[in-house]
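All protein chains of the complex are present and in place, except for one that has been dropped.
Right after this comes chain A.
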Amino acid sequence: MHLARDVDTTLSDARGCAQALQQEIAKVILGQERVIRLLTIATFARGHVLLEGDVGVGKTTLLRALARAIGGQFQRVEGTVDLMPGDLIYHAHLTESGKPRIDPGPLLAGGNDLSVFFFNEINRARPQVHSLLLRLMAERSITAYDREFKFPFLQVFADRNKVEREETFELPAAARDRFFMEIEVPMPVGEEDRRRLIFDPRFHDIDALVAEVREGVVDFKELPIVARAIQVGIRSSEALEAYTVALWEAVRRPNRHGIEIEGVDTNRLVLGGASPRGVSFLVRAARVRAWLEGRDMVVPEDLRDVFNEVMAHRIFLDPVYEFRREPIVRALCRAVFDKVAAP
């Protein structure tokens, strides 16, 4: 009984913080309300995020603002073809006296308080780096200096360069599956927003802009507790469970659900993917969304709202269709929600 009331108060208090978090970030990032909302969902679900989008749409600014608002340490690494796992952990250099010295690298520099780790252009880095990152994401720990370092508050954000293909290493399926969400950061569409971004000097000095964000809107040390409370406190009914399973089935076997996509043979479209982990992530994200909406139950709309971001990158298509992946997967997700009846 006590526990239940505690969960309820925790949830309603934290909801106010989440609202404030979105408002704070929206102050400095224009025209990205949906991305901010999805990032908030990922933050309160403790999930790692793969960001996609053109160069210069403000991904780094967005993450810096987020990191400032939730507190803790922010670290950023640029993926390059010669980056090795050790470069993330250690910083090897010569001291003033000319002696070689190995200091903690980007991951270790902030200690346990590392809250946001941004890996820019992840597909430029080698598979060895990917595998280190996989472990970091899965276990929130790494081994360095012959002992284990834990990062209980860590959230990894990665950015994938989609424009260039030379000297890149495509993320393996297992790595993509471990990301909680893959969020597309679009160009701001509103003309007013675009004008302000171009002409308003406020948006030209990124450091000053990010400094406008109020610090510690959310306490990063509280996040794991709140996340657990959300997953416990938001109910999912039997009808919703049946609906989720039906969605999953429809994604894996679209032809059996009468889903038709123009120019696509749905019989051979989906090779695999949409893993059980993916579906559990989907429900996790839906719970957080329901909580942000002020509900204590998950409804199909919650699943639909986050479905693309959580599931699209986990669906593996026949290589014939891989080239047109984005429109096909989007059409598939839409068709799945059109066909599967709820409740």
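The rule we apply is simple: contacts are C-beta pairs under 8 Å (C-beta built on N, C-alpha and C of every residue); 3 or more make two chains touch, one makes a residue touch a chain; residues count from 1.
What we mean here is this: contacts and distances are computed from a predicted model.
The complex appears with one chain absent; UniProt names that chain "Nonribosomal peptide synthetase MxaA" among the candidates "Acyl carrier protein", "Potassium uptake system protein", "GTP-binding protein" or "Nonribosomal peptide synthetase MxaA". For the chain left out of this panel, the touching residue among A:I102, A:A211, A:A239 or A:V320 is A:A239.
Only one of A:E52, A:D193, A:E301 or A:D318 touches the absent chain when the whole complex is considered: A:E301. Residues 235-240, 297-301, 304, 337-343 are the ones on chain A that touch the missing chain.
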